[in-house]
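Each remark here refers to the structure printed beneath this line.
A single protein chain has been omitted; all remaining protein chains appear in their positions.
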Amino acid sequence: MLGLNRKDSLLFVVVICLTMFAPFLLNPFPEGSELAQFNAGYPDLMQRFVIFGIFAIGFNILFGLTGYLSFGHAAFLGVGSYAGVWMMKLLTMNVIPAILISVVVAGLFSVLVGYISLRRSGIYFSILTLAFAQMSFSLAYSVLTPITNGETGLQLSLNDPRILGVSEVDGSIPPANLFGLSMRDSTELAMGNWLFTFNVGYYLSAVVMLIAFYVAIRIFRSPFGMMLRAVKSNQQRLNYTGLNTKPYTLAAFVISGMYAGLAGGLMVAMDPLAGAERMQWTASGEVVLMTILGGAGTLIGPILGAGFIKYFENIFSKINESILHQWFAFLPDGLEDALVFMVYPFIGKGWHLTLGIMFMLVVIFLPGGLVEGGQRLGRLFRRRRKTDTKPGAGATEPAE
Amino acid sequence: MDALLLQVLNGLDKGSAYALIALGLTLIFGTLGVVNFAHGALFMLGAFCAVTMQRILTLSYEVVDETRTDFLGNPLKVDVPYVQSWFGDSVGGGIIDWAVPISLLMAVPVMIFVGFAMERGLIKHFYKRPHADQILVTFGLAIVLQEIIKYFYGANPIPTPAPDAFAGSFDFGAMLGMQAGSIIYPYWRLVYFFFALAIIGGVFAFLQFTTFGMVVRAGMADRETVGLLGIDIDRRFTIMFAIAAVVAGLAGVMYAPINSPNYHMGMDFLVLSFVVVVVGGMGSLPGAVAAGFVLGILESFASMAEVVAFLPGINQIIIYLVAIIILLTRPRGLMGRKGVMED
Amino acid sequence: MGLLEVKNVNKRFGGLQALGDVNLSVAENTVHAIIGPNGAGKSTLLNCLVGKLIPDTGSVMFDGQSVLGRKPHEINQMGISRVFQTPEIFGDLTVLENVMIPCFARRDGAFKLHAFETVMNEAEIVDMAEAMLTDVRMIEKRDVHAGSLSRGDKRRLEMAMCLVQQPKLLLLDEPTAGMARADTNNTIDLLKEIKASRPITMAIIEHDMHVVFSLAERITVLAQGTPLVEDTPENIKGHPKVQEAYLGQSHE
């Protein structure tokens, strides 16, 4: 299908289904039930899942294939966001130009950073990218305030010039749209006690992510992708084979920078604000963690990792003490309090702690990330089925 | 001129902190080959040893003072530290006053224990794993450590003043025959600087003049070979890790009076320390120390109003800018060796 | 005029004169061995040929063009391939992919952004690589990860990767180092086969005299960074200078 082999086609179809039916899949618990707290099927979080998915897919093209660990990738996302907001301020609220300019500007910026940083490898490369990103962040937060609006973040205002559009509609800023279709519009579907929300912005992001994912698969399976894996494996041999590694790594760097810009542009399209913290080293670190957590070098891993982290950030941080008391209300008072006391440090303001513990557990027990967890489960399941039918038939699981 | 001299002095204590953290970081990297993102957290734990010691010394019982009222209008309960009531106001007060230096005594065993536990329990299993995994697991650990501290001590900075004896500042200006008060420098920062020199000197002497240190240096130069010599390198690695933890911890204890400790101070220092280590050259101890001081002093220079007026924002980015320039002109940092962490 | 002309090449490392006035001429379609005791400068010379090192003085001409100042990949594109002493292969890739990469390099040059083709759809390249693997009798291992091959297979694979580029000059750095006698003989046979089947020039650095005398048509003896003699194997065998400098020490 679409030039993919059977296994990749299958994976792609699965991802298509997951994203298209996400409003159902992420809302498994009925409204009003105690577990509804764990529902993630609301537009903002679904958008974040796919947007950070794009970011991580792009990062994985660089890190997963070439092994170059960039610690400053958030800078491209940030730069893309700023470009996107400016496009909305100056040109039109249609999201297409904003997204395009985000990709272009992030691409150009990554050419500059990549050209310089790729002169070094290993940790020296990481520190160079980190340095560029931190400089971008610091400057955006302070002296570049006229362009970036500093601490507050660049946002739309009622007196933006907006050449191909209007500055305001009845005292409000017009919403971001795709040829008139507002990103904020949603349709809701009620089935029994369940309520599902289908949001225009989410589906736009999801389609973009599917395209991005498809492109990533193609890159992984292309000669170019093979060269990038060769870079990771043995640069010296590649040089003595007549290939110039620099343009390959630079191309990978720029492609992944453009993915970051695309993610930044989409973020702006969903929510027209660009904050400087997007470029901070913690944000760069986050995408590294997403990729490693999901499984670096695998196709689906980064998306899983992105979902995992964003889920924690948005769902666990919102559980508070009174919700805990509700959950354990059926227990005797003393036990209820004891349980709340034990769980409390890990939720709400303690969500960082839980995340830290999860990082450690995953990396200790699943060296290949969440994908490896999935593979192990699959193998376990398959082996059990195999031993039932045909004992002794060992299957070699081709690596993703 | 005196302005420059002042900034050099300022750079020295900042540089001391960078150098001490970077020293431990590069020691761990050089011997164990582990990228330790939890090293900043060790620095933070050290600072909280000082906070804890202060809390222990000021453990109090309550005395109700009927003449005054608290915010709700009830009789005021006044806390009287046990130490003060046992030893009398002057001696007890003096002991409390010296909480930070006293906590050095506590910090050493605590940090040795933390170092041991970390290395045996976690880091050991990651020697052979890719650097990315090491980063992830130590980063997770750093988050866990700082969240635990936050749970018990809150997010706000906690004041841990230096003993009164060191409270004032030293008038260099008057000493050098310049106008009095033009160059002054707090005593505690001087203490910190000399303390850092002593620790750095101690670590170097240890590596230089003991057989243990010799093996470790050999290990840093060529890990494989030393492993082949049949020396029990594992045990030495553990000890090395504990030493690095102690260095970071002591740096943290002594830093507490300079800026009130808070739970995220480790992360604040972590990134800069990494830059310092890399600029110094991965795995090079003298490089780390030199880079610490160089970057500390440059950072101070860059924050001078004259410089900022000329290059707006330079004070925000100087360290990164210098790091880029150094790495582009000297591929492996100031004193790095070839082939270390380049793939 | 040989295919490779090395003239007056000097290289110093600090106080050590690694190469002193080296002159060497490798004629087209010959097998030329470079021998000499340890530290004679053989590897340094090789590194100067492929662009890893730049000589202090002198010239290295290949096919009428200077290789000096060119990057390793450019020199390779001129038609020089190198087999390393410890096999340099792509351990994370499969055997077939290992061979396909030089095929791409040969067809597309030093860089091409072919990000949208699919590797396995490149029939021409796959055919070329499979044919090569058949030649070196490794076709049955085409889907194995190269990192898990035996040392002999790795060397064989590396040779296939070099040969598939159809280089004008193949540089072999101790191709039988660390091999058992049987493997060594296999390698000799393989190299003979290669030589017989196509027009190719080879320069071999080798310790093992058995290999040298089985293959070489001309031999240059290096000692302490300078060429002692250059002659045919027959003449080298009895040459007194060589006996003294080299064979005298290491021949059992």
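By letter and in written order, the chains are A, B and C; residue numbering begins at 1 in each of them.
FYI, a contact is a pair of C-beta atoms (placed from the backbone, for glycine too) under 8 Å apart; a residue touches a chain by one contact, two chains touch by 3 or more.
One rule holds for everything that comes next: contacts and distances are computed from a predicted model.
Candidate names were "Membrane bound protein complex subunit mbxL", "Sarcosine oxidase gamma subunit", "NADH dehydrogenase subunit M" or "Branched-chain amino acid ABC transporter substrate-binding protein", and the UniProt protein name of the unshown chain is "Branched-chain amino acid ABC transporter substrate-binding protein". Just so you know, the chain we are not showing touches A, B across the whole complex. The chain that is not drawn here is touched, among residues B:Ile184, B:Leu197 or B:Ile239, by B:Ile184.
In the full complex, chain B makes contact with the omitted chain through residues 2-3, 6-7, 9-11, 13-14, 68, 70-72, 76, 78, 150, 154-159, 161, 168-169, 181-186, 188-189, 258-260, 262, 264-265, 268-269, 299-300, 303-305, 308, 315-316.
Considering the complete assembly, chain A touches the hidden chain via residues 30-34, 36, 39, 42-45, 48, 138, 141-143, 145, 149-153, 155-159, 168, 170-173, 175, 184-195, 197, 271, 273, 275, 277-278, 313-314, 317-318, 320, 322, 326, 329-330, 348-349, 351-352.
Criterion: only the chains that are shown with their structure count from here on.
Taken pairwise by the contact criterion, the protein chains link up end to end in a single open path, with no chain closing the loop. Chain centres here are means of the Cα atoms, and by that rule the chain farthest away from chain C is B. Centroid to centroid, with C-alpha atoms defining each point, chain A and chain B lie 34 Å apart.
Taking each chain's centre as the average of its CA atoms, chain A and chain C sit 46 Å apart.
Across the assembly, chain A contributes no residue that touches 2 or more other chains. Interface residues of chain C facing chain A in the complex, by the touch rule stated above, are 50, 71-73, 76-77, 81-82, 88-93, 97, 100-102, 104-106, 109-122, 125, 161, 165. Interface of chain A with chain C (complex): residues 3-5, 218-219, 221-227, 229-230, 232-234, 236-245, 247-248, 251, 255. Note for the complex: chain B touches chain A at residues 35, 122, 125, 129, 131-133, 135-137, 139-144, 147-148, 151, 271, 274-275, 278-279, 282, 312-313, 316-317, 320-321, 323-324, 327-328, 331-333, 341-343.
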